[in-house]
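Of the protein chains in this complex, one is absent; all others appear in place.
As written, the chain order gives the labels A, B and C, with residue 1 at the start of each chain.
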């Protein structure tokens, strides 16, 4: 399968292109709608269920500046598909052009191990790991803005900052277990 | 203690600011009216160009179509002059020709579909087909019924939306489906059309003849009991229509019941009987009304 | 009158009976009044005979085809679902059901309709529990009964007698199907004295049999809170909510009844609203969230029951301190804990009395509520930005502000919450909670605070950045204040938090503060760079450094840390004069601190040593400021900012060296022009350089000071 390449195409003038990958195709739509609201730069959003992307869109697809994997922690499937999709990304992307967006992290029905696995994954790839509240409108707007902050840098629209630079500051780190008993 | 700490604090004020900033960002940038109009005009121009080209291609297509149609009917020499006419045409004539053929075939298919032929779609990569049978009555298109069939190992109906009271399975057995499907489909479509027709008639009756009471009917519309009233004497006549032949829209048996026997003896009611046997129900009733036999 | 009886019943035992009885009376009076009304209404309707039937129907009456029974039961149900049952009615029906006088079949139906109107008399519950022991009630019905008790727990008018039979109730844990529910009940009833070795052993035994069941863990963890010496197993804090709410059979009807009786209760509820948030936030744990009126009812119970919150008003008249001690000691169980948190007086006493166990309880429950509400929320309550959550946190905050310190549980919660925070959810509350946390040892600080905060800071909006700056500034202020308060001159050992027994050496404390300051330095420099040195962010950063520059003089912490260039230069060259002025002020304060430190170093022996590096940095900065603002010697060799000569020429800025002096500095240009116009009104052509001459220059400076740039004013003479 052909892998997605970060520099195979020329960037557009004052445009940033983001790819949202989510197996459930729930949250990505609302995110996309909010993302294209951005007026300071033209943001193009591509939605995908998983990678690899179909070949036929190869030409129409602009250069992707940031790939976001949306993982719903309550479903194992969601994580697995994201994990499976990763190998269709060109290594170049992992220099600050990939990030993970986790939803439902505070849900009681989430096994703690899963969050840890996601952390480990993100950390091993030196990618930032964001958390989002997909239920509330505020949560969505906030998530959108954070993605935009990263996207703008990744698309080279922020002077004095590069994707790699930012990702060095924000990349996820595997926490040593913060399980000191909290009730005593 | 009461004054909760975050209200009015710097932090909450910051959040407030953020919200305001957002709302400001989301109003689209002010563009001057003139610019807008220019853009609009430009867009319209482009659209016009598109339409023009479309029209052109369509026209040329039409020409080809007509020529093709003539080819299929007329003889050669015209065809030749067609050819040379074609040659001075632009280099994409080949493509146009193909398109023309395509449209033609499609139209044929559509026509076939419209005149009530079944259209057949290959499903599951040729492992099965889906046949759809259209029904119509008096030029009114009614429901379309579908059958999905497996081809291998033997022809077998695996899915359909034919109403349960149409004896599909028995039909499949009788008109042996394996050997000639055509016959089977024929009978089936007869059944369905008849059923649709009867249903339609009943519907029409209910709509047009409020004075006539539909005493009883059934899902198959194979039995229908109506109540007439004779104008002057106001005697009630019970009319039972029995469509025992399910492939027909006309009743096989019509019988009247009335406690005043002599009415039924009368010639006009005999006529009515035959009338009901021969003409569609709602029309028959119409004429009967005209004759003044019923209210 | 159930409530009264047991109030006086318990009166023999404890000596604070006097006050208690008074108040319980006052409470009972209100109930009694309510009862009277109810009686009147019941007089004419056939409900009373129906009850009578159930009270004295003799055992073994056939059930099948017994229309009388049917009719009466229907009657009772009707009343129950309409207005709820009076205490007597509940006792009668419960007695009837549990005694199996007409067999087991009506049991369930009756239990389902036991909707209390006001309170549940406890001795009815106790009797029923006893019946559990003797009667041969089917297990499912037993479970249903316990569920019912759990549902109406807060409406049971007093729990003394229930506690008296703690041991008896405990004996049911061995019954496997009942165990979860019994554990829950015990959890609500447990007090310090009810924790015993054999019980712990029993539970551990059960655990080895049933596996690490959450309900066992929770009961054990509560035991552990009381008697850490007895319970030695480690309990992970990430344990899920152990006790699910079992109120399903009654929920809807309860709501309905509460709604209907709402007005009555609201009127009869005379409680300071401060208490209100807590119970309902705790309620949430048991899923009663949607019963606003129940809360007021609960408060009524709280008032009736916990002598403490009851004495809120007469607290002032409390004569002896011993009395108070007892009262604090008898504050019990979350609902009351909540009321405790709510009222400032309570906290005041709690604070000075230093009741360790009460605090433990408070912490335990608080940590619990926080985890429940914000970390392990159910699917339904995914959107947490609800009003309750807000009030809850605000309450907690005001409490912490009042106590001037954080609860360790809230601290632990914050660390976890940060690691899954989206940065906007309840931001003000979370950040201000965060600013309350006690000093974090420097070994932990990076992992617990900095890493999550870094990620959030750099991915979030400008406003978050400002907010975080504010928060960290407050955090530093608090730490420094604690230090200045708790630090004892003679030894360097300081206890930072009166309750959490963190003791750290001065050097340790210094390390933490240093870490914090450096961290903020990093954030600030990069943040300014990413945001194009936005002036709002800059001002928040300068706030922080205003705190930092005074650590020695204001808070007596022997520590001076200079701002990084990434902060200094943006401030110096920022286009708005305020920032420049504030920078000047900060530099001035640094100077004062450093000089005084130096002088101390001279006089006292055991003063601290400031590294040459710090001085060098400071001097360097001062030189740069002076050179570019006053002496207009920008870009001179041997300064922080250096550019190749030819480059500067290429830029073909005329006399670039002057371009950042007080006259040409973009921040002050307008002032310069204004000054020029005032100074030489006649002149048409503005020649700013003419301000540079000695006389006008001094006037110009005066003029600037007159515009309120005190930073500059103090900075200049300090040179």
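Here is the rule we go by: contacts are C-beta pairs under 8 Å (C-beta built on N, C-alpha and C of every residue); 3 or more make two chains touch, one makes a residue touch a chain.
Operating definition for what follows: contacts and distances are computed from a predicted model.
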Name the omitted chain as UniProt records it, choosing among "Trafficking protein particle complex subunit 6B", "Centromere protein N", "Exosome complex component CSL4" or "Dynactin subunit 5".
"Centromere protein N"
Of the chains on display, those the missing one touches are A, B, C
Identify the residue among B:67, B:222, B:272 or B:293 that touches the chain left out of the display.
B:222
Among listed residues B:16, B:41, B:55 or B:158, the absent chain is touched only by B:158
Of the listed residues A:40, A:57, A:112 or A:168, which contacts the missing chain in the full complex?
A:57
One chain isn't shown here. Among A:32, A:82 or A:166, which residue touches it?
A:32
List every residue of chain C that touches the chain not included in the displayed model.
67, 74-75, 78, 82
In the complete complex, the non-displayed chain touches which residues of chain A?
19, 23-25, 32-33, 36, 42-50, 53-54, 57, 60-61, 77
Contact with the hidden chain only, please: which chain B residues?
109-110, 113, 119, 121, 123-124, 130, 132, 146, 148, 158-165, 167, 216-220, 222-223, 242, 244, 246
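In this text, only the chains that are shown with their structure count from here on.
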Need the most distant chain from chain C, centre defined as the mean of C-alpha atoms.
B
Counting C-beta pairs in contact, does A-C beat B-C or the other way around?
A-C
Just give me the whole-number Å value for how far the CA centre of chain A lies from that of chain B.
48
Could you grab the centroid distance between chain B and chain C? Build each centroid from C-alpha atoms only and quote it in angstrom.
67
Contacts with two or more other chains, residues of chain B listed in rising order:
none
Can you tell me which residues of chain A touch two or more of the remaining chains?
141
Across the complex, what residues on chain C touch chain B?
274, 344, 391, 393-395, 397-398, 401-402, 427-429, 431-432, 461, 463-464, 466-467, 470-471
Which stretch or stretches of chain C touch chain A in the complex?
221, 224-225, 228, 234-238, 240-241, 360, 363-364, 367-368, 371, 374-379, 382-385, 409, 412-413, 415-416, 419-425, 447-448, 451, 454-455, 458-461, 526, 529-530, 532
State the interface residues of chain A toward chain C in the complex, per the touch definition above.
74, 102, 104-109, 112, 115, 128-133, 135-136, 138-139, 141-143, 145-146, 149-150, 153, 158-161, 166, 169-170, 172-173, 175-176, 178-184
